[in-house]
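A protein chain is absent from this complex, but the other protein chains hold their places.
Letters A and B name the chains as they come in the text, with residue numbers starting at 1 for each one.
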Amino acid sequence: MPLIAEHKKTHTKEKPTIVAFLCNWCSYAGADMAGTSRFKQPADLRIIRVPCSGRLDWLLIAKTFKEGADGVLVSGCHPGDCHYTEGNFHARRKLEALKRYLPLFGIEEGRFEYTWVSASEGKRWSEVVSGFTEQIHELGVRKAG
Amino acid sequence: MADQVSAGVPHNTPVEAELTFLAADKLVAWLAALAAREGDLLVPDRQAGTFVPWTGGEPDLAKMTATSAKGIVLPQHETFLSYAYDDDGKVAVTPRVADTPTTVFGIRLCDARGIRCIDQTFGENGPSGADPNYTVRRNLATFVAVACTPADVDAACFCATFGPADDFGVADVVVHPVDGGYVVRPLTEKGLAAAAVAPVDTGATVPEPPLPSQGTAIDIEGIEQKLLAHFDDDELWSDVTEHCLSCGACSFVCPTCYCFSIADEARGSECGDRLRSWDSCGFACYSKEASGHNPRGRNAQRFRNRVNHKFAYYPELYNLESCVGCGRCVRACPAAVDIRDMVEAVMRRPAPTKDGAKAEVTA
Partner (left out) sequence: MSAEITESQGTTAVKDSGGATVAVAVADAPVMEFAEAVALGLEKFGVVLGWAPGRDGNLAPAFARSAEQASALAFGPSAVFNPARYVRDHTPCAVVAKPCDTRSLVQMMSENMLDRDEVFVIGLRCPGVADMKKVVERYGWGARVEQVGPDWLVNGDKADKADLLDARCRACLRREPVIADVVVGEPVTPPAEAERFTGLPESMAERGAFWEAEFGKCIRCYACRNACPLCYCQDVCVAQARQPHWLTDEATPAENWMWQMIRMAHLAGRCTQCGECNRACPVDIRLDLLTQELGDTARELFDYEAGLDPGQKAPFVTYDKERDEWPIR
């Protein structure tokens, strides 16, 4: 993944690579709102926009880790409010299962999380980002492999 | 002694050298001396099923590794050129070749014979001339083979089918286990260099090493003609291959299989690599064409091709079977396919009758 490869070239041990997959309709808008509202949030986290959390193949998340990401966050619409009605219902099951698979391989709990942030929850988004970034900083940069 | 010079791979000059004796407790010292030379020293790791860098201690020289030594000269994947935009916006292509000398200590004689098979195709006399990447690795590799004792041979081995016990293939040195140590037999210039750093006991009388042990031969008298005669015998081929899963396990563990696939991999938006990786004629899509037509869409056709390549086409081209009877395919196969079953089925199949009618299946 060019994004991560580039990021890893310019960032050092102190700066973990954190990637967030945000659904276009709720979370991305929420993040946007956090920005325009000037809520403080760390800049470590890099956002990738997807149409819906249900679009996420868990392989996208696996590949993100494989390419060297230290933390991955997924955020979508609250269940029941999905722009595509049921995308996040499917996503929820897959992502919860993935949370259990990753530690099997030594990817510590806490490196992958998913959450729901609506378009109007700008403040909540900045809190989520701050909290997750801090968590990843604590877990540290993953060892190669 | 069989001819060790591999066709068209002009670096393994054979030598006539004296045998020496290395005491068993000096083996590790020899390895240390080899490791001190430029490059890598690899030894067998049965857990990993392959050859790994030596990290000290006694090497495990019993039996063969699950995969063969061909990965030294034809790795599972190899980037052979890289491309990138240069500052003028033009594409610069850089060939990539290996540059690390590698000593592999503890290959078997079947590995050494297997590499000789691959030399035919990838060497100077091969259909495309010398393959540059293969040739470089081949030149940089020193093969120290360990002769098999009876304990190293099992019922999957059938190497006696293809040649005598003292056929050392392209080994640079052969190490024969004997009482109290090893008899060291250099066979090439590279072998002499490797043997030169061995702390051999110059005063000892060198015992006559026993002939290496071999696996029981199967009968392949006339197999080449028989295979060609039975090419259209669909019933024969369907019957014996029905349980094959079309995976690549047999091809990949085989010391003589060398088919590869080529792929370009972008490593970003501005650069990438062209690499080759092992391919298997067992895969269903192996022969699939861009049009969608697949001339070997059925398992029976693919396995016929595999057996014919090893026992008919290669002998026709190079006077050499592309099989060394190591039995790795037999041990690796998850579906209990045994190439010997197929060869024997062909051997005992009555010749097709003159009017083209199919012969009866006998057994």
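Here, a residue touches a chain if its C-beta (ideal position, glycine included) is under 8 Å from a C-beta of that chain, and two chains touch if they have at least 3 such contacts.
Owing to the predicted nature of the structure, the values given are computational and were not obtained by experimental measurement.
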*Any idea which of B:253, B:307 or B:320 touches the chain not displayed?*
B:253
*Which of B:156, B:197, B:259 or B:347 touches the chain that is not shown?*
B:156
_Contact partner of the left-out chain, one of B:92, B:245 or B:351_ = B:245
*Hey, which chain B residues sit against the chain that's not shown?*
48-50, 66-67, 76-77, 154-156, 242-243, 245-249, 251-253, 261, 263, 265, 275, 277-278, 280, 283-285, 327, 330-332, 334-336, 338, 340-341
_To test your reading of the contact rule: which positions on chain A touch the chain that is missing from view?_
57-59, 62-63, 66, 79-80, 86, 89-90, 92-94, 96-97, 100-101, 103-108, 113-116, 128, 131-132, 143, 145
